[in-house]
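A single protein chain has been omitted from the complex, and every remaining protein chain is retained in its original position.
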Amino acid sequence: MFARLSLAALAIALVSGCSTPSPVLGGKNISYGDSKAVELVTNEFGSTDLQMIAESMTRSLAQSGVLHGRPVVQVYDVKNKTSEYIDTREITTSIKTQLMKSGAARFASDNTDMQSQVDQLKLQNQSGLYKKKTVAKTGNMIAAKYRLEGSISSIVKRSSDYKDVFYKFSLQLIDVESGLAEWMDEKEIRKTTER
Amino acid sequence: MVSRALTLATLVAAVQLTGCSVFRSYDSELQETNKQLAAGNVDAALALLESNNKGDKKDLLYYFEKGELLRSKGDLKGSQDAWRSADSVVFQWEESVKLDTDKYLSQFGSYLVNDKVRRYEGYDYEKVMLTTQMALNLLAQNDFDGARTEIKKTHEREAIIAELRDKEYLKREEEAEKEGIKTEYKDLQGYPVASLDAPEVVGLKNSYQSAFSHYLSGYVYEALGEKGLAAPGYRKAAELRPNTPLLDQALLELDKNSAKAGESDVLIVVQTGLAPARDSIRIPLPLPIQDNLVITPLSFPIIREDTSTAHLSEIQLNDKVLALTALNSTTAMSRRALRDDMPGIILRTSVRAISRGVAQKNLNQTNPMAGLVVGIASTVLEGADTRTWRTLPNETQVARVRLKQGEHHVSLPSSLGGTQVTVKVDRPYQVVSLRVVGNRVFAGGPSVEVAPQAAATAVASLK
Partner (left out) sequence: MRKTCLALAAVALLAGCATPPPAPGSAASKVVTMGQLDDIEIGQMRVARENGYLTVNVALTNSSRSNQTLFYRFAWLGSDGFPVADEESWKALPLYGKQAKFLPAIAPTPAARDFRLEVHTR
């Protein structure tokens, strides 16, 4: 009698154990990972490289003291001199975001945003659709004091049991008026695969 | 008793296999289809394809061919749908390879079954060309963002293939050593070795990387203003086809800002001919069966080039001659794929023949009747795998020009029918793609119009 009761109790406990509310649906082999983890899946340019480059470049630029009083900076695309499809715009976007967050600089519309910016200004001023008071006036866009440009290059060597990739990322800040480079830094990354 | 069981098993196996693709001659099926296409009867070609694939479960090849036929017909949406299905098959393959490379490689090296009873997975170059053709479909509709997705998929897939093949070739060398088979394709008496050793075949870096595919990706990224991604596209293309002025020029022009108002950067893509066929050839090879060298006829695949379409080196643009630059040859890629696969094919075919020889000898000693059955079943089963994507264009050639926006006229040389095509240029970047089979020109999309061509000639043997 006792045994039967305890068995029933156990069964109830088991069932209720299964129905514990959990925020996870399905997913035996699938899980979310740490987006900041060191990625070593292949030795091509990866997420960690992008994060490392953006981080070390921003810190170095912000701390250098060149950017007094949140100057306006125009960011150019990073030139890709490798033969790997690296989305260099993602590197510049990360750099921009981090500089913006640290409050070190402000950014002028870059090449890609410029068209949308001009279109919007034209629309506001020429369509006659908007309330006069709210229309953004033309001729008030702020020009950049500095421009930021850079490049990434790579050297790849492989033998039957080694593959070595060397990346060099360099970035410079140039004063638009004087044309002088005010700050420069580079980051080197070496990745080796052994078979 | 044992031998009787074996006989039964063999019979059952033989009967079951007849149901699948063993007896299907892909080559002759597609010869008919392509004949219709070259004559301009795209609908008849499509009907033929459908009648040859009546089953519910369509394979990768069906979607490959269907997409290309619909594209020729000008039904870009239908074509894209068919290729989307093919793409999902390739995607599954890709996932299985990524998750467990070793398992994939070991099943690939299985000696027991003939290559042609395996599920068709597509050759590497076909996988790369699939997404490239899909990008062309989208570009014909001026959808550059959509094309960017396909192009990104193309080079990500290429990277997976590269890694897989690296591992596979290493493993195969080890296995050939273990089995003690040293035959190379150069040792095959009567095999057309020269076709595999031609300079355009040996000159390729591998069978799957296409200069055209990378050039197109450079162009699409440039059109979208992403120079950081356009540069590696052009650079990779130039690495794959060194000393091509068009490719070097693209890289130089990338940093210049030479666009003039009212002018368009137009890429003309001319794809001609059809992919080569795979055929089977029988070559006797001495094999060690129970310590005796036995001369055994074995089947090996050979590549047969398509002759439907004459080679084209220039077109007329507004009555001026425009030279084309060849960036892709499916025949060369297909030969290269076979050249790279040949050691594996020789290894598998020989090992299979040896084990069969041993079994048959043992059976003959105990039960001659059963031995006969095994013999028959194995002749049925032998024969090289002749499946391959046949409607895929053979040659891809391009020309890049700056044109004033408005209407322009492109025409083909009179040797190929001299068909006129009217092109409406209205975008800063625009891709015009023409497909030539026989002396027919096919093109789709809102900005291209092909002048009426001679009525499609009826081809006999239409069911």
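To keep things simple, chains are lettered A and B as they appear, and every chain counts its residues starting from 1.
The rule we apply is simple: a contact is a pair of C-beta atoms (placed from the backbone, for glycine too) under 8 Å apart; a residue touches a chain by one contact, two chains touch by 3 or more.
Fair warning: this is a prediction, and the values are worked out from it, not measured in the lab.
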For the chain not depicted, the shown chains it touches: A
Residue of A:A37, A:L129, A:A143 or A:L180 touching the missing chain in the full complex: A:A37
Sole residue of A:T42, A:S60 or A:T93 that reaches the chain not shown, by the stated touch rule: A:S60
From A:N43, A:Q98 or A:T193, residue that would touch the chain that is not displayed: A:Q98
Sites on chain A contacted by the missing partner chain, in the whole complex: 34, 36-38, 48, 51-52, 55, 58-60, 62-65, 98, 101-103
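We take it that only the chains that are shown with their structure count from here on.
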Touching residues (chain side chain B, partner chain A) in the complex: 152, 155, 159, 163, 170, 217, 225-229, 231-233, 235-236, 239
Sites on chain A touched by chain B in the complex: 42, 44, 77-89, 111-112, 195
